[in-house]
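Presented below is the structure to which this report refers.
Left out: one protein chain. Kept in place: all the others.
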Amino acid sequence: MSLALLSSILIDGVAYAMILFMITVGLSMTMGLMRVVNLAHGAFAMLGGFLAATIPQRLGVPIWLGFVLAIVLVGLVALLFERILLRRFYRRDDLDQMLMTIGLMFVATAAVNLLFGSTVTSVALPELFNGTVDLGFRSIPRHRLIVMACGLVVVCILWLAVDKSSFGIRVRAAVDNAPIARAIGIDTTKIYAATFVMGAALAALGGIAGAELLPMEPTYASKYLVILLAVVAVGGNGNLFGSFFAALLLGIVETSMKYMVPQLASAAFFLTMIIVLLVRPQGLFGRHA
Amino acid sequence: MNAVSAPMTVTAPSRVRPWMQLRGELVLMLVGLLAFVLFPQDLGLLTNMATMSIFALSLSLVLGQAGIATLGQAALYGSGAYVAGWTALYLTADPIVGLLLGGLGGGVIALLSGAVMLRSTKLTLVMLTIAVAQLLLELANWARWLTGGDDGLAGFNIGPLLGIWEFNFLSYTGYFYALGALVLVYFLLRNLVESPFGLTARAIRQDPGRVQALGGRVYLHLLAVYTVGGIVAGLAGALTAQTSKVANLFMLDFTTSAGVVVMIVLGGTRRLSGAVLGTVAYMTIHHIASTLNPYHWLFFIGSMLIVVLIVLPEGLIGLVDRTVAYTKRPGRSGVAR
Amino acid sequence: MPKPTIELRFDDVTAGYGGLPVLEHLSFSVREGERLGLIGRNGAGKTTTLATAMGLADLMKGRIHFGGDDIGNASTYARSRAGLGYVPQSRDIFPSLTVEENLLSGLQGRSASVALPPIYALFPRLKERRRNGGTQLSGGEQQMLSVARALVGQPRILLLDEPLEGLAPMVREELMDAIVRMSDQLGVGCIIVEQHVDVVLEFSNNVIVLERGLAAYSGSAAVLSGEEALLNRTIGIQKC
Amino acid sequence: MTHRLQTHGLCHSFGGLAVTQNVTLSLPLGARTALIGPNGAGKTTLVNLLSGAMRPQSGDIQLDGRSIVQLPQYARVRNGIVRTFQISRLFKELTVADNVRVAVLQRHRASMQWWPSPARSARVREDVDETLGMLGLHPYANRVVGQLALGEQRLAEIALALAMKPQVLLLDEPGAGVPQGEGGRIMEAIGSLPKDLSVLLIEHDMDLVFRFASHIIVLVAGAVMVEGTPQEVAANEQVKQIYFGRDGHAQAHH
Partner (left out) sequence: DVIKVGVIAPMSGPFSAVGQTWEGATKAYQKLNGTTAGGHTIEVIYRDLPEINPAQAKALAQELIVKEGAQYIAGLYFTPDTLAVAALAQEAKVPVVIFNASTSSLLDKSDFLLRTSYTLPQMAVPVAKYALEKNVRNAVTLVSDFGPGLDAEKGFTTAFVSGGGKLLEAIRAPLKTTDFGPLMQRVKALKPDALYVFAPGGPATYAMVKAYNEAGLRAAGVRFLGTAETDEDQLRAIGPDLLGIETGMFYSATHNSPLNNAVIKALGEVAPKAIPTVQLANAYDGLHVIYHMVKATDGKRDGAKALVSAKGHSWESPRGPVKIDPASREFVQNVYMRVVEKDPSGRYVNREFRTFEMQPDYGRTQNASK
């Protein structure tokens, strides 16, 4: 293997991995903290992407502002969803939660199909994101570099906001045993809503950031679901850093197969996942139950 | 108020008459015949309902009873379909042989994959089942010469059932073949669920560690359940392949697995009859909704799923139970005060 | 300036689960600094009484007052914030949190550096094991943690559901001493559910004996000690 | 006196915490032994090691002189070593009778049966009835366990163990959560166990311990500190200091 090939694999792999990570980090958070298997996560990402694609056009605002508005809107939708529907499901078993969110995914798919049509919608990026950066032996699209940076920033922020504050503790307490959590003075309602909205907003951010690679279309939500779940599971259910490294591992494996035996790239992705989960059922960084 | 005075031998066998014991099977058979009489022109749909019901039953056993979390049941279903297709192509056109070999195929895949997966639980298990199904799909796509790749495996012929009844495009034979298989599978699975085997499976779902402390071999038990589930899913796949004369990659797809989960949850996971009910309801709604307004049928099914989960946590079968309970005690309101 | 005394009062309360009453026509009150014992057979409704106070069981009839407010419809967390502390019978340690995180979860806005040291002083065992997973603790340690978690919230009235269960005799004594100290010195009121009648009689000012959801006795602990027939009927013990 | 269950130099630790330190003890045939010690002394862990739920890091466990330390849990249960759980672990969605039936089926090795033979299921039924009767659980037989009061669940927990007809019974705080009055029922049930059954009882309720045990082992910080007759243990100053406290001391003299 030549050095150029190796570094190409690394560069493309890491770039792909960061996009995977950006899209999964919100899911990783809701699953890790709330332990809700939110199969509609992709739907929030999709909604974010579609809104980001349309808002700047329709409202004539700058693209970056459109992105912010899109993320805020997704947060609002998530809030409504959490308050009206999801909250009824915290005490139900995983399966019901999964099914509920599948239901939401169906509805979202139908809605997006209706509002935006069934074809690919491209998310226009701010000028800053366009163009490529020359690395000498090859070039790399600038937006991938930005997404990488974004990913790192998000890890740090979340690490401070969740792992390092008592917020994470209270969310996990609320999820472990809501009645008892309330009985020791935790306002579970607020905690749930805040966490879920945060997860959804991150999903939207991920959807927008990754739209170049995972293009926006109505089946987006279900199409990439398996990949999202794979990253979260391999990372260790809901562990931030776990997701980060899982995305790196899976991204690099798939990318290197693309350079070598592209036909088997998907197979390699799933094989890696099986091997990791068999060796470490709790995922790379997961805590033992 | 809590001093429930119960008879001394609470566990005495209930003396029910045989037809009461076979109630589920009889109802199923009658409904099947009635459907045939009422909708003779929709036999294609009805046949699919029967085969999908069998598929749903396999999942109901695995997930509803034993609590094996899976989103990869399609792996077993698809395997059955391909085996049935190969049987017809290379071995014999006899449908029964193909059906049984299909079941065997599903069972073998379940046994092999279960052997590696079933020590895991929860999300890990879900992901493993998904991954195994995806891997099989990639494999089948890669082995085009054997499976026809994404075009599907077709061009096989199915001989007459028992050498007498031809499968023709009116699909009378196909329908009764599928219905018969459904009733038989339902009967066998119901007995399985009510047996010690089934009781232990339910206990494992609730607390595997406790069963282990009672000397149970949880892993083996789950493997047995999963294998039986694989056989049943394989049968369903084989039936589908035989009646539609195509086996294809989509039968191994994640969407297929997820779809059947939706069906059993809609019907109710805790009871086998829920699986059949859910399948029939889902497919009927799909059929009607997509005829009325194909563009938006996902809206229907998505919102219906949510509503059912909220209003009827036990699934549609819960509605049936409540109705039965209500009619059985006239003059009494549902809630004792 | 004397603070108004805080009181938890049940007025003719009927409560239960899912429409079925478990407790009927229960009335009592506990003030700050007072200790009320609750005894009765299995399934008599002791846990249900505490759960009703916390809003974890359905209040069907009657009123519950706390600190002058009718809290019958208040949310559970609001009751906790208002000063009701709860130690559930099944301990209910949060399994995904460590020992210390379990304690932090009950802080209610206080600073950890102020709240934790006295707790660790009371239960040195917890300090040793504070990085462990909450449910990795031994049974007795979990019991300590459950009590400690309620204490970090500085409740005014503490509801204790069999807090001594699974504790070694010496730890029991220490815990009971601590609770008595708390109620005497800090004026914390307590309702304690206990299986050991002697402990209850020794510890509490007043006692309620529950029999199938009804109060078979309600009054001073001293008087009850004499009522051997009653104790025998309702609890099934001969005092020795 | 024949020794049914013996351990030799059993050691186990969680990370850096040595929870079982060189424990050597034996349960003779028909033993009525109590295991006491402060919270976190390693009593439950010892039960986990004996029952096979955990593997010791070193040391040996023997049943009737044969080493069973390599045997998995199910094999040990089949050899008659059965334990209960300090915090009830029951099948919450099943009725009490079905909970017991799950256990009985394991004992009959009939859990894999699809078509039960009538004779066999009749035997299972009898055993279920018998077990329910032992703990007075008949009134609750058809109630779903998840809806019982915790004390009632304790009885079911013990019923599950008794249904296994064990030869060595490891009871982890069976009295926890059972009111004094009701405690009698558990004592009765344990008392009516066959004489050749060996029982190891973990309890913090000294009433129960002194009524039941003919031999007491005191475990402190994972190691056996003292063992002996109840009188010997009750008189031991060290035990008083570490474990009994002032009141427990009094209890010990009941």
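Each chain gets a letter, A, B, C and D, in the order it is written, and its residues are counted from 1.
Rule of thumb we're sticking to: a residue touches a chain if its C-beta (ideal position, glycine included) is under 8 Å from a C-beta of that chain, and two chains touch if they have at least 3 such contacts.
This one's a predicted model, so the numbers in the text were calculated from it and none came from an experiment.
Chemist: Just to confirm, in the complete assembly, which displayed chains does the hidden chain contact?
Modeler: Among the chains that are shown, those touched by the missing chain are A, B.
Chemist: Which of these, A:L6, A:L59, A:L80 or A:V120, touches the one chain of the complex that we don't see?
Modeler: Per the contact definition at the top, the residue touching the missing chain is A:V120.
Chemist: Of the listed residues B:T92, B:T255 or B:T284, which contacts the missing chain in the full complex?
Modeler: B:T255
Chemist: What residues on chain A make contact with the chain left out of this view?
Modeler: Listed in rising order, the touching residues are 8-9, 12, 15-16, 110, 113, 117-122, 132, 138-139, 141, 212-215, 217-219, 223, 254-255, 258-259, 262-263, 265-266.
Chemist: In terms of residues, what is the contact footprint of the unshown chain on chain B?
Modeler: Per the touch rule, chain B residues meeting the hidden chain are 41-45, 47-48, 51, 138, 141, 144, 149-152, 154-155, 168-171, 240, 243-246, 248-250, 255, 290-291, 294-298.
Keep this in mind: only the chains that are shown with their structure count from here on.
Chemist: When contacts are scored as defined above, which chain pair ends up with more C-beta pairs, A-C or B-D?
Modeler: B-D
Chemist: Averaging only over C-alpha atoms, locate the centres of chain B and chain D and give their separation in whole Å.
Modeler: Centre separation, chain B to chain D: 42 Å.
Chemist: Can you check how far apart chain C and chain D are, centre to centre, with Cα atoms defining each centre and the answer in Å?
Modeler: The answer is 29 Å.
Chemist: Touching two or more other chains, which residues of chain C qualify?
Modeler: 43
Chemist: For chain B, write out the residues touching at least two other chains, lowest number first.
Modeler: If we look for residues of chain B contacting two or more partner chains, we find 3.
Chemist: Flag every residue of chain C that touches chain A in the complex, lowest number first.
Modeler: Residue positions touching the partner: 54-56, 75-77, 79-81, 85-86, 88, 92, 94-97, 101-102, 104-108, 133, 149-150, 153.
Chemist: Once bound in the complex, which stretches of chain D touch chain C?
Modeler: 14, 36-45, 86-87, 147-152, 155, 172-173, 176-184, 204, 206, 242-248, 251, 254
Chemist: Of all residues in chain B, which touch chain D in the complex?
Modeler: Within the complex, chain B contacts chain D at residues 3-6, 8-13, 191-192, 195-197, 199-200, 202-203, 206-207, 209-217, 221, 224.
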